[in-house]
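Part of the complex only, each chain left as placed.
We call the chains A and B, going by the order they appear; numbering starts again at 1 in every chain.
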Amino acid sequence: MSNTASPVAPAANVKVPNDAREAIARLQMEYAHVIDNDELERWPQLFVEKGFYQIIPRADYDQGRPIGVWFCDNRAMLEDRVSSMREVNVYEPHVYRHVIGPTEILEAKDGVYRAQTSYIVVRTMHDGEMHLFSTGRYVDEIVMEGNAARFRRRVVVTDSWRYDTLIVIPI
Amino acid sequence: MSNTASPVAPAANVKVPNDAREAIARLQMEYAHVIDNDELERWPQLFVEKGFYQIIPRADYDQGRPIGVWFCDNRAMLEDRVSSMREVNVYEPHVYRHVIGPTEILEAKDGVYRAQTSYIVVRTMHDGEMHLFSTGRYVDEIVMEGNAARFRRRVVVTDSWRYDTLIVIPI
């Protein structure tokens, strides 16, 4: 699947049932809150089993270059990431704060919702220092599993190509 | 009441009537706008008469230490705060801008809604300088009074423990 197609299309005609719309909004909130509140063990559960997760700079995304900073294509890989984070724990302690904008649903087709959501993440270090860590947008494919919405694909498209040498906590 | 219990729980099953959900969303918006637009006299009215308001660093909150930077447990105290702010007025003029994320309603029980909402506050000084002032989350207990939602308890859990020496305007 190419990244080159624009993820934005006129959304006026996208019909989304109310319960799916609410489930998608809840998924977006939970995603941010489980990371920010240090409940990372719940984070992989927000993806389907074959869920895809990638962090990629905007320039690479726009030009269809598949090179990203993080890349996982199933839930077990996400769980591994969380485990090593918990075990190693050598990095300087820090927390994130996501503030996300509203979710624009761009397409609803064959049970898959394509959506985009802007975010700002502020990182606070142990000494209390705060700084802008990342801004960008989530480009998602979301499906319903029972009453819950889950990510089939979440691509984190970051506005900047510069990263801290080590992104420990997912964005 | 202890702060140690995690404020996050799977929210999938929380049923909230539409009018309560809308009233809660409106409360969250009004809270941010009355502060940012310098209509602080309306701020205490967003609390019930015995409303509780606290600003507390995340580390203290997580460990159940009741020490906060601000503490008020009724509306009259909030009104006093606003009055002294207006009278004394010695501080360097500045304004806030809150951007809040969506509100996650975690529990609805006996007419009390427990909710959390992430925020970023940017402060702009008189000389035009902007900086990140605070990030964190609101942990709320909200009740309905007629058609309006009101805070029974708003705890501002700040990600950083460092504050400006004087927090004049509420967060």
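Everything below uses one rule, namely that a contact is a pair of C-beta atoms (placed from the backbone, for glycine too) under 8 Å apart; a residue touches a chain by one contact, two chains touch by 3 or more.
Keep in mind that this is a model prediction, so the values were computed, not measured.
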### Task
Could you tell me how many identical protein chains the full complex contains, when just 2 are shown?
3
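Rule of thumb we're sticking to: only the chains that are shown with their structure count from here on.
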### Summary
Rounded to a multiple of 5 degrees, the Cα superposition angle from chain A to chain B is 120
### Query
Of all residues in chain A, which touch chain B in the complex?
25-26, 28-30, 32-34, 36-37, 39, 95, 97-100, 102, 120, 122, 124, 127-132, 147-148
### Summary
The chain B residues in contact with chain A across the complex are 6-8, 11-12, 58, 99-104, 116, 118-120, 132, 135-137, 159-162
